[in-house]
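Note that this complex is displayed minus one protein chain, with the remaining chains in position.
Entry: chain A
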């Protein structure tokens, strides 16, 4: 898969630095700890016991003062999580290839953010570099896995190929939406190797 001699798109369009929508640098400077594992801890509005319906709290929400200092996750933040993922074919980011775009990241937050069981819905639409890109599924899988690992468990992530940008978008979308297939794929050592490589730029 993805051998150098048969690239799907040998000459992709690459966005210049000024066109990039990522705000990673700015955010990094603001809060150096807000990355990787830190993201989950910081963004979890409630301690984990509050997520347990068996935990009968007598004094709930005494920490609500802390909640107000938390910044809710927005589209930009979700975009920043996936923008640096590198293409499996090129040593280029999904952002610079235009595969992920800020305007194609959609977030629906529940009205009641304090309810730990209330779900947020994330939809990311991908624009493959070419309409026959055979790696669309792998890229989509990378985006889904990245977001599922980085976002709190109350976020339901949907990754789709943007309409009319891929010849097999329906098949790809269905695969990416199937949790059982995704789970099985993540137990495949070869695929995990590719995904790990794609995620390397996210570790900075």
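Rule of thumb we're sticking to: contacts are C-beta pairs under 8 Å (C-beta built on N, C-alpha and C of every residue); 3 or more make two chains touch, one makes a residue touch a chain; residues count from 1.
By our rule, contacts and distances are computed from a predicted model.
Asks: From the list "NOL1/NOP2/Sun domain family member 4", "Ribosomal RNA-processing protein 41", "Probable cytosolic iron-sulfur protein assembly protein 1" or "Ufm1-specific protease", give the UniProt name belonging to the chain omitted from this structure.
Replies: "Probable cytosolic iron-sulfur protein assembly protein 1"
Asks: For the chain not shown, which residue from A:106, A:174 or A:196 touches it across the whole complex?
Replies: Candidates A:106, A:174 or A:196; residue touching the omitted chain: A:174.
Asks: Residue-wise, where is chain A in contact with the chain that is not depicted?
Replies: Touching the missing chain: residues 51-54, 56, 115-119, 152-154, 156, 174, 177-181, 183-184, 187.
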